[in-house]
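Complex shown without one protein chain; remaining protein chains in place.
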Amino acid sequence: MNLARNFVENFPCFSIVLCMVAGILSTPIKGNHAKRITLLVVILVTCMSAATFLYVVSTGTSFVYTMGKYPAPWGNEIRAGVLETMLATVFSLVMLFSLLGGMDHVFKDIPEEKINLYFILVDLLLSSLLAIIYTNDLFTGYVFVEINTIAACGMIMIRKIGRSLVAATRYMVMSLIGSGLFLIGLAMLYDITGHLLMENAHLVMNQLVQEGKYSVPLLVIISFITVGLAIKSGLYPFHSWMPDAYGYSTVSSSSILSSLVSKSYIILLIKIFYRVIGFDNIVNSKIVDVLFVFGLAGMVMGSVGAIMAKDIYRMIAFSSVAQIGYVYMGIGLETEAGMVAAIFHILTHAITKSLLFLAAKGLNNVSGRKRVFYALQGSAFRNPLAGVAFLVGSLSMVGIPMLSGFISKLLFATAALGAAREKVLITLIVLAVSTILNAIYFLHTVVRIYTPVHVPEEFKNVHVRVSKGAALAVFSLICMNFILGLLSQPITDLIQVGIAMFA
Amino acid sequence: MTAMYLFLAAMLLPMLSGLFLLFFQGKLKNRTLKCILIFLVMALTAGLTVRLMCFEDYQLVLWHLTDKLDILVRMDNMTRLFAGMTVTAWTLGGVFAFEYMKHEEKEDRYFGFYLIVMGVLIGLDHAGNLITLYLFFELMTLSSLPLVLHTLTHDAVMAGLKYLFYSVAGAFLALFGIFYLYAHGAGLPFCEGGYLMVLDAYSGSGKMTLLVLMLMIVGFGTKAGMFPLHGWLPTAHPVAPAPASAVLSGIITKSGVLAIIRVVFYTVGADVLRGSWVQYTWMTLALITVFMGSMMAYKEQVLKKRLAYSTVSQVSYILFGLSVLNQDGMVGALSHFVFHSVVKDCLFLVAGVIIYKTGKKTVKELTGIGKEMPITMWCFTLVSITLVGIPPTSGFISKWYLAEGSLQTGIGGYAWFGPVVLLLSAMLTAGYLLPISIQSFFPGEGYHYQELRKKEPNLLMLIPMLLFTAAAVVFGMFPGRFLGFLQMTAADVIR
Amino acid sequence: MSRIRDNYEDSLWNRLTKWVNGESDPFAGKMEMEPLREADYVGDSVYNPERLDKKKVLKYLEDTEKNQEIRAFRVLYNLSSVALCLLLIAVLLMAVSYLPVLGDPNGPNNNEVSARYVEKGMEESGAVNMVTNMILSYRGFDTFGETCVLFIAATCVIILLRKSEEEIENAKETDWKYEPKPDAILQKITLILVPVIFLYGFYIILNGHLSPGGGFSGGATVGAGLILYVTTFGFHKTQRFFNEKTYDMVKVGALSLYSVTMIYYFYTGANLIENHIPLGTPGDILSSGMILPINIFVGLEVACTMYAFFALFRRGGM
Partner (left out) sequence: MGPNLWANIDEVAAVILFGIGFTTLLLHKNMIKKIIGLNIMDTAVYLFLAAMGYVDNRLAPIVENGVTDVDAYINPIPSGLVLTGIVVSVSVTALMLSLTIRLYRKYHSLDLDEILIRMQKEELT
């Protein structure tokens, strides 16, 4: 491409490097300045991603940006299509709102001299998220997955209470296992294709599949990469670290982790499916069926765990297990509709889950920092904003029309009906069961926080002052929820376009 | 276009004023003024609804949820019937509550949610396709929950949770039916007689469709207290304030009926079900519920709970009338819907008056109460007779049509079995209602007339009861035009 | 003759009747959802449901040693782990046995990519060492990310282990190990060795584009020199020339210069603008454009990080 490119096309690269620079520069400075820098950077990134998104939509084609002067297959590349830019925009928005919403608690929970380090982690996490979303190169993917993991681990353990340390350790172990599988899969993939850039590897891959060469290693590679990323994103049997990790870290961390980090691996997986291995090959190797089964198991077991949970954070965390199950179930349906549903659910869950975490934090703030349900009795009257936020989030998760959760359930159901015959019934049944379980645990919490019976004396006249930033964050998350619920059609269309651009 | 604005006004006016009331709880000190305002809101809503009913049949898209899926409102005879009944009963119940709620605290909260539910119900009655129906159905469940757990005692909260979970579980059973039908192109607006037969997508997956329909019937039947999932009714009604339980059993249980009508007669069409195992199961469940409800009511001693059980059985009369899938059954069902709403509202109001004035809850305590509040107990007696179905009262007409419809089905056992069960249950109804009036008027010995003093409630409570009673009787005397309307409606949907 | 069965409560028939009467509540007691009752109050403080299972949990925790289930589970666990290991190895062997033959000149990964690195590498990016070419200029983005991995790991270690000043002061009295005893032989040898190590490390860094080595290995060597020095002379002496402030400055400076270089490189490269970085003649020490400075930056960063790891692990501060 020898023609001078539009300046907008620099934005993905800029946003990635900008975050890194911000992280680097936050090392020697005070926490407050670091906070300002971070917020500024996140806002900038949001704007740039949005601009790129509009640009890509207007041109209608994805573009490739060579990182350096050497084109593929020799140099690194990043690639921005509709889907990538949309995800980048939403992710940075959610990141911004999670930070704003939890800012007070960041300053409360973290020792004062380490706050700037927290923001370093946030910056690098955002950069790695963007890089994972945009990357067009497998090994870049691996490197930034590692950054992502370490940053996430840091965000869990920065609050040095016992549980968060243990949670961080378990999270680290799980992720390292995932990375190991992913890395060896990558090495083998390079061994048989000789390429690390996605397009070229894809070409060679198709050739190999046609000639029927290396069928056994191919199968092993696919399964290793898939299982590795699935482990890292906390698919059902590997979810054990989730409740503590989300439940005991500071609220911004938990909302960022649950809504963005675990999703980024899924996105990388989807990219690899489409852009490296080819979705047909994936379908032919029965690996997606495995994902499907574990996804279904996760949908049910996560909800059961949430019902058994005695503390609101653990409940929300377990419900994330269930939601990740939904996403993998959608991928496992082997249809494009299922994939669209999965990606839409990623957006839905990103928004709703961060909203829920912020709301839960607000609620247990006015309940003497107690997390167990009995203390939250009637807390919605003590902190109305958080109450409304929790209500909206729960209704969305339960799937009331006009909220985003309903649309993703609708998409899942319709996709399931379009899927292979033996998958239809089981999917619908599990979807119904898990929805009812969702309703049970979310609604009983809603009833509890809205029934001021036997409110403990010490909480009777607690009234928390919600900071402007938090209010703004919660409000805009609620709005995004409604937008996804009411204007879903263009978004799903764009997702379809983006998936089409993948191939 | 005017229709749309009118509809939005009729739906949003009560909702918004209810929200307003909730936000400014206890701010408005002058109670009379407040009651007048609330009454004005309800009356205005009723007026708007009536005005809407005068329009020709129409269909309006409020919002495009997705390309294939709209939030759709529609006006047809079914809407007229249900919306009309809703606003009438709701307004009268509200008037009654003005007096009754004096002895409950937090009445602002009650009235706020009362108004919100009114708006939601208007939306529900106007719903034009399954998704819209489902939306308002869920909203109704959630917004009527505070009415149930109003008193916030432990029992109330538990009952509320029970109500919530039964309804939500039922609604989700239905929801996945809705998704299924939607995938088969049934996101389309309702049309008389349904259209699933003509959809080519339907061919092939017949078994699945029937299963899904069964699920939807059971799911929506939860709201109507049909057998396997009827448990919430007898728990929720006694704990709710009397006017709330009146509209709960008078109107909200009927919304389940409306949903089933919309699914069966307006979406899939009766022919899909006719003669299938679904119809038989449905009839069986309905009959079981009819009989069982009456039995339970007969055994029950707490008045409101007895009335709740009787609701269980009576609403299943309606479901049975629908399940026979022919015109007479339909007419019977619809008329029974109206009559039972009137009657059961009145009965619960009477129970409310008794609790309000004397605080007596169980049947035994009611001996001689007819001496203390004769008008009230006369209303009670009259509507009880109506409910039992003694000619010439209205109950008789509906049950007649029900029996006729069941006979017309010509399904071996059911044709005869149905009427028999209905008759038995009618006797049981007499058995559990009439003794109350008898012993209330003829306390026999042991009743000390000297300490008898009149406890008639004031007009705010009397007028609604009297109106309901009058309606119950008058409908029975001159059912002509009304039945004509119902037959027309039934003829539209069942060919 | 009808007699009530003793366990009538949980008989099937009773359950059925309760269900029919609508008395059975499928949710109550099954999960954490019962609202508080008056009975749940102990005085005026909130009754704590956890108190109930607390004893149970504690008991469970106490007798983990004697607990049969846990024993059995552990045995099963070990067996299953061995089985898993063997299974994994078997699968991988299966895969490997089908992989292309090792050392085969026309194997799939000796393709146009490596060909270009080998053939054009020298004149395109000017370094004699192709690996350095590859990682620093062709795939420079990966390496930049890699440096960030190191940076963020250092950040995490600081978060976990850095102590505040007074903590260190307090630790001093209790723990004599922080400052090593002056040991003549050791110190003399160190004084001889450390400069050599530094020299060698800088040599590796500066010749990264000419010979094996580069920023990472050279930086590690320099870091090793620092560590040797601090183990011999203790932190006080070290802090005269290398304390936390210098650490921050060096690291931040190196990394920010690195990132500036990379931004410039990416921008010019992607927009096909001529980047005026002279490549020089391959083989000279001052050649290969930006590779030499990048090596230096990376070397500094790695050296700092290595030393930081050591210092934090040992003492919780620099």
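Letters A, B and C mark the chains as written, and numbering starts fresh at 1 in each.
In this section, contacts are C-beta pairs under 8 Å (C-beta built on N, C-alpha and C of every residue); 3 or more make two chains touch, one makes a residue touch a chain.
Since the model is a prediction, treat every value here as computed from it, not as a measurement.
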item: Neighbouring displayed chains - absent chain, whole complex; value: A, C
item: Contact residue for the chain not shown (choose from A:172, A:291 or A:363); value: A:172
item: Option touching the unshown chain, where C:102, C:184 or C:286 are the choices; value: C:102
item: Full-complex contact with the absent chain, from C:89, C:191, C:249 or C:272; value: C:89
item: Touching residues (missing chain, whole complex) on subunit A; value: 139, 143, 146, 150, 153, 157, 160, 162-163, 165-166, 168-170, 172-173, 176-177, 180-181, 183-184, 187, 190-191, 196, 216
item: Positions on subunit C where the hidden chain makes contact; value: 54, 57-58, 61, 64, 77-78, 80-82, 84-86, 88-89, 92-105, 107, 109-110, 113-115, 117-122, 128-131, 133-135, 139, 142-143, 146-147, 149-150, 152-154, 156-157, 160-161, 211-212, 216, 282, 309, 312-313
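The rule is simple: only the chains that are shown with their structure count from here on.
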item: Chain closest to the middle, measuring from C-alpha centroids that were averaged per chain; value: A
item: CA centroid of subunit B to CA centroid of subunit C, Å; value: 64
item: Distance between chain centroids, defined by C-alpha means - subunit A, subunit B (Å); value: 45
item: Where subunit A and subunit C are represented by their mean Cα positions, the distance between them in whole Å; value: 21
item: Residues of subunit A whose C-beta touches two or more other chains; value: 440, 444, 451, 453
item: Subunit C residues counted as touching two or more neighbouring chains; value: 27, 33, 35, 37-38
item: Complex interface listing, subunit C residues touching subunit B; value: 19-28, 33-35, 37-38
item: Subunit A to subunit B touching residues, read off their complex; value: 395, 398-402, 407, 409-410, 413-414, 417-418, 425, 428, 431-432, 435-436, 439-440, 443-444, 447, 451-453, 486, 488-489, 492
item: Touching residues on subunit B, where the partner in the complex is subunit A; value: 63-67, 69, 131, 134-135, 138-139, 142, 145, 149, 152-154, 157, 160-161, 164-165, 168-169, 172-173, 175-176, 179-180, 182-183, 208
